[in-house]
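Comments concern the structure below.
Of the protein chains in this complex, all but one are displayed in their positions.
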Amino acid sequence: MFRNTALKLFSGSSHPQLASEVAKLLRMQVSELAIKKFASNEIYVKPSETVRGCDVYIFQTATHNVNEELIELFIIIDAMKRSFAARIHVVMPHYGYARQDRVATPREPISAKVIANLIKSAGADHVITMNLHSDQAQGFFNFPVDNLTSSKMLAEYFLKKKMDNMVVVAPDTGAAKAAKRFSDMIGADLAILHKTRPAHNVSEVTQVVGDVTGKTCLIIDDMVDTAGTVVQGKEALIKRGASPDVYLATTHAVFSDPAVSRLKAAQFKEVVVTDTIPLPPEKQFEGLTVLSVAPILAKTIQSVHKSKSVTSHNH
Amino acid sequence: MFRNTALKLFSGSSHPQLASEVAKLLRMQVSELAIKKFASNEIYVKPSETVRGCDVYIFQTATHNVNEELIELFIIIDAMKRSFAARIHVVMPHYGYARQDRVATPREPISAKVIANLIKSAGADHVITMNLHSDQAQGFFNFPVDNLTSSKMLAEYFLKKKMDNMVVVAPDTGAAKAAKRFSDMIGADLAILHKTRPAHNVSEVTQVVGDVTGKTCLIIDDMVDTAGTVVQGKEALIKRGASPDVYLATTHAVFSDPAVSRLKAAQFKEVVVTDTIPLPPEKQFEGLTVLSVAPILAKTIQSVHKSKSVTSHNH
Amino acid sequence: MFRNTALKLFSGSSHPQLASEVAKLLRMQVSELAIKKFASNEIYVKPSETVRGCDVYIFQTATHNVNEELIELFIIIDAMKRSFAARIHVVMPHYGYARQDRVATPREPISAKVIANLIKSAGADHVITMNLHSDQAQGFFNFPVDNLTSSKMLAEYFLKKKMDNMVVVAPDTGAAKAAKRFSDMIGADLAILHKTRPAHNVSEVTQVVGDVTGKTCLIIDDMVDTAGTVVQGKEALIKRGASPDVYLATTHAVFSDPAVSRLKAAQFKEVVVTDTIPLPPEKQFEGLTVLSVAPILAKTIQSVHKSKSVTSHNH
Amino acid sequence: MFRNTALKLFSGSSHPQLASEVAKLLRMQVSELAIKKFASNEIYVKPSETVRGCDVYIFQTATHNVNEELIELFIIIDAMKRSFAARIHVVMPHYGYARQDRVATPREPISAKVIANLIKSAGADHVITMNLHSDQAQGFFNFPVDNLTSSKMLAEYFLKKKMDNMVVVAPDTGAAKAAKRFSDMIGADLAILHKTRPAHNVSEVTQVVGDVTGKTCLIIDDMVDTAGTVVQGKEALIKRGASPDVYLATTHAVFSDPAVSRLKAAQFKEVVVTDTIPLPPEKQFEGLTVLSVAPILAKTIQSVHKSKSVTSHNH
Amino acid sequence: MFRNTALKLFSGSSHPQLASEVAKLLRMQVSELAIKKFASNEIYVKPSETVRGCDVYIFQTATHNVNEELIELFIIIDAMKRSFAARIHVVMPHYGYARQDRVATPREPISAKVIANLIKSAGADHVITMNLHSDQAQGFFNFPVDNLTSSKMLAEYFLKKKMDNMVVVAPDTGAAKAAKRFSDMIGADLAILHKTRPAHNVSEVTQVVGDVTGKTCLIIDDMVDTAGTVVQGKEALIKRGASPDVYLATTHAVFSDPAVSRLKAAQFKEVVVTDTIPLPPEKQFEGLTVLSVAPILAKTIQSVHKSKSVTSHNH
Partner (left out) sequence: MFRNTALKLFSGSSHPQLASEVAKLLRMQVSELAIKKFASNEIYVKPSETVRGCDVYIFQTATHNVNEELIELFIIIDAMKRSFAARIHVVMPHYGYARQDRVATPREPISAKVIANLIKSAGADHVITMNLHSDQAQGFFNFPVDNLTSSKMLAEYFLKKKMDNMVVVAPDTGAAKAAKRFSDMIGADLAILHKTRPAHNVSEVTQVVGDVTGKTCLIIDDMVDTAGTVVQGKEALIKRGASPDVYLATTHAVFSDPAVSRLKAAQFKEVVVTDTIPLPPEKQFEGLTVLSVAPILAKTIQSVHKSKSVTSHNH
């Protein structure tokens, strides 16, 4: 936006590797930011170099340590603001609390909105995120949000495989719209799963809406958390006659326990995820493919800084 | 919230009948509000009685005159605020611009969020609406929103008919989640429609995902605008073997041209709507059933004013 | 303000011709902005090119379609803001609702202030307008307002005519101050009209305060709406002995029905207006002279963009 | 607004007598508020009793000590807010800086708006003032303003005198509208004064617009500051044949030097003012009549507190 | 503030016991609030009963789990706000991040201010806290803060012991002012410790300013974190001739590792703390006395709710 200002990248403690990769693609360094915890567990941060007049990008994604990471983020933003940064951009590839985006039953908070308010209140000017759980969450902010998508990257990955007879499967009705868009991108059919409880005190059954007989299924969702739904979905698809080679694709590999053991046991043909959330070795397994979103983020930051349209690589 | 304040109802020019019906149920009168237009088309409003210290409820729904209605609403709110109303509640059963709730392609506004900001900026304290196009739009507001639902009322209407072999049909993938919830309420199956374009320069085809053979279909959506999608959906369902007796249910009967002629021609078994939007005689037709949301609104206002939970009749 | 940012002009649907003329004077093009209406009458807008980091000027004046134009404006501003415009300038030569600028009788809104709040809330940074109905309305905004004036241009037009024995006439006491300023600019006398009701149930009579016998009168006001007051004023002046050659000058030719037929019938010597509001052929008539404000707007935009003083051509 | 809260009056240092009179009319006491100045001239304030949950009215008018009074007011408001007052009402009969209400020449501040913003920012909820220099200044606030008027009281005072052949005179064109309204109230004619400079280097001459020959003139304005204009106006009226018995009426008797000596010398038949500004003995003189606004303020406060309409005694 | 509203207490997960004790003193129950963590560690909260129109008090103190507790608090506040609570009070006896209250070296955040902004942004109306690390932090909020103090309770505890020849010791210069106030309360002398580094590469030495020979020392501070400073202070005092019976008093027993083992080893005569932070059995030891702040909090809540002055029991 302000072409003449210097550009600096900083990384919170959640995913330094992603920040480094983006920096490398931008042929620059991640600037140093001291982060420590006092004995009381209060976090202390301090940028090690001047940010006066700079466009500052703060990388902080949401992992299982999401609450600490958010407080850390708010404090980093304040340090930048009080140190006269010209503009503060938050790069949060996996947006924390994204699923709490509406009052599902009375008296619930809209936590995704709370986080939006707090990011703004702390002093940020712009948020870059990816595959928000609901597109509408962009409207939680009064300032611009770049909601990037990994879908094109994922679609290209599957198109290269040149598979026939595919059906894209939404694991639940809330994911139907995104799955539909993906099926159009790769020219596949669409099926939708949902759960019903045949009777009181009987456990839920996964229903398959759509014809999957003899087809190769690709279950797709914005995030995979404990993997329960997708694993049950896989079983239901096969029971309904789908090919046993089922694929799973997702942007945000949250992989909470027992996701990894479930996924290992389920033996998907391939599980394709991105690196919006760091995946330590113990969370990796055979059949897992990790695509990096670093190029998407790097191009976006470059465009924002040079005030060019981010459309071409965003959609 | 403030039990000791007086309660007054006012109606904008969009739907005075609904305000009257709610007032009748609350055993009170709609207070007088002068609304006129100058020769220049600028709107002038003035409440005819004191509102000092009152809890004021302003009825204004979105019809085809939505833009005029919104400006009128903002001005009414200001008149109330400057006249010392204790609390200003906006009752907007059909929320205008609800569908523009996300940046679908780059550089689009989020108009539903704009309207939320303007309602707040004008001085409102609370919004009561119904079946918001996306639940997430509640998060566009920093103050409480009562997003009421007509689903329970519609479900009871269909349950009373004791029909067998039903399938609830979402007219597109974005409506899948709400249709799923409705199918659970009435104990029916679920099917989902979506459109595909078989080849370039070929017109779109409505696909049916799910088994509808021999079944009685009920297409449900939060709103019916030009009715093109639902009429095409009805044809596709019948082509796929559904019973020719297709029902249509919706909360918001927007009925833009040529919705009425299309619906008449399509000969649905029954079209069930609510009165969140006024339906003048020329928009009514055989087979149309209009259920009133006045009881839901009246109970909500009563609960809000008495500071009771609105849950019991809201969900 | 930000000399290094690109400058882009966009036009709402109210007065594209004025935007084009300003663009021509600035030797640039009006950028493309898609504006359409859905069947429901909800407006949809989308700039067709990137505005990231640009200084954006949005032209939207208030015509008889003022309410639609305001909503359209708010949505355009949001689209610009969410598309990362560096700075959003609203060019509204005729400011809508300018006359509703105070609580004249209890419980009235201050609609001109409401519009100011909404423009700000939508995300604008700066407003350029002309001959505001009251100078004080600048104070409705917390951000800078360029309240330009066409008075110098109008004064020069009349000075070129080298007419003697002139008197500048305020059509009512509220216009006395501006008329006084204009009379000083062209070196003429001053008279003021006002209406009195001699007795109950008797119609109002226009009183002439000041000596007009044998003089050439120039009635001046910031806007002419239905033209009733100025036509009655003309008659009163002649009855009081003024020359039958009466001139009328105004900045904002609102010309609501039946202004045009009244003005035609009244046969002013000349009616001089500006193009802050578009005047379609059917609103033009013999004796009407339209001066363009495009040069004033173009110079102002240039000065703002180059961060020069706008004083020299503004006052 | 909140009928069940206690009502407390406090007085800043500008006009304690007016607060006392209002309190007496309300049959209550002015609550104690410690105000002192440190050696550094920094002001210190502290309410001497609890205000928790109370509706607090703070009296502070603008005198020649206006700047000190404003800072004192902001600090009092903060003390009330931090002490949990339920609602903070500012009673400022003469609003400071009211004349700086527009950008008359480039780069001027709108100081009346600045004061409005600061009163709001300090924490006030409501302002009660009288005869604002421009009605539009109400729009400088986003919260309700009671702009009371002393005109009815002044009109009744003159009507009781049963004088014939009167003309109400505006001392300049900016006062024409208010003078017109007053002339209608007492059934008198209207004349307007304005100044012209016949040639460069020649002093200004007061012009009389309207016929005053043989009439009894009443010059009226919202405030009289140094009295230069009204004294010159009186002379011009007499020179134009008016009766030598000229009256002067005003709400705000600012009376800056040399107003009192000028007024004494000018020998108006009567100078009628109100007590919105305290008039110490040395500013009083023969022929001066002071009407008290205390009853108007008392009734307004009572109405606000009981949530009744304030219209009946305000207009 | 609003005497007629219902009062409800809720407890976050940090210190339910304190909430219970306060509730017992107020002869009421802590209302139920569901708090759970998803597998992803995102927190979910939901009050189990209506809060519409209620004055809600949310108990959440800062323990070693401070970051989780803060996010939890923000979400609880949002749930209350969206559920129409009339007024949201945060009871945070130990205010998290209180020590990060200034920019000590360049580019540091003011985290205590960040937390204040976030509490406000989430929707709280009022904060009740105790012995803030700096009194000035009250000014971080624009709304009222009740900064209660346990000093009177602690002073009474020591006065009851009727000890002679005491000196109150500030462990560092920043604590001097509070220690001085405490010494006045119990009629004791004052001494102040501070550290100096005699030479480069030499470890710091605790200096004793003031005469402690033969005296009984009471080290007092607002919080004890790792206890390093106070234990070294005790040694320095004894080395300077103080009686070996040294007392330690503090409001906030943070007791981060290795505080407990240090305190056990140091063998203070008595360590007197309060329960603003829960002290599990493993953090308790011989010689530790815990005074409860529940009575202070209960009286304050009662006063706030009844709109009485809280002064008498606060200071």
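Per-chain numbering from 1; labels A, B, C, D and E assigned in written order.
As a working rule, a residue touches a chain if its C-beta (ideal position, glycine included) is under 8 Å from a C-beta of that chain, and two chains touch if they have at least 3 such contacts.
Keep in mind that what you see is a predicted model, and the values were worked out from it rather than measured.
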In the full complex, displayed partners of the excluded chain: A, C, D, E
Options E:20, E:41, E:134 or E:284, residue touching the unrepresented chain: E:134
Hidden-chain contact residue, picked from the options D:100, D:150, D:216 or D:232: D:100
Absent-chain contact - pick from E:103, E:185 or E:238: E:103
Among D:20, D:147, D:207 or D:226, the residue in touch with the chain that has been omitted: D:226
Identified contact with the non-displayed chain, of E:17, E:173 or E:289: E:173
Touch residues of chain A, complete complex, unshown partner: 2, 4-6, 49-50, 52-54, 81-84, 86, 123
Positions on chain D where the hidden chain makes contact: 38-47, 50-51, 64-68, 70-72, 74-76, 78-79, 82-83, 96-97, 99-100, 103, 105-111, 113-114, 117-118, 120-122, 225-226, 254, 256-257
Residues belonging to chain C that touch the chain removed from view: 1-4, 126, 138, 142-145, 303-304, 307-311
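Note that in this section only the chains that are shown with their structure count from here on.
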Other chains in touch with both chain B and chain C: A, D
Fraction-based call for chain E against chain B, same above half, different below: different
Averaged-CA centre spacing for the pair chain E and chain D, given as whole angstrom: 50
Interface hub residues of chain E, defined as touching at least two other chains: 2, 4, 50, 82-83
Chain pairs that touch, as defined at the top of this document: A-B, A-C, A-E, B-C, B-D, B-E, C-D, D-E
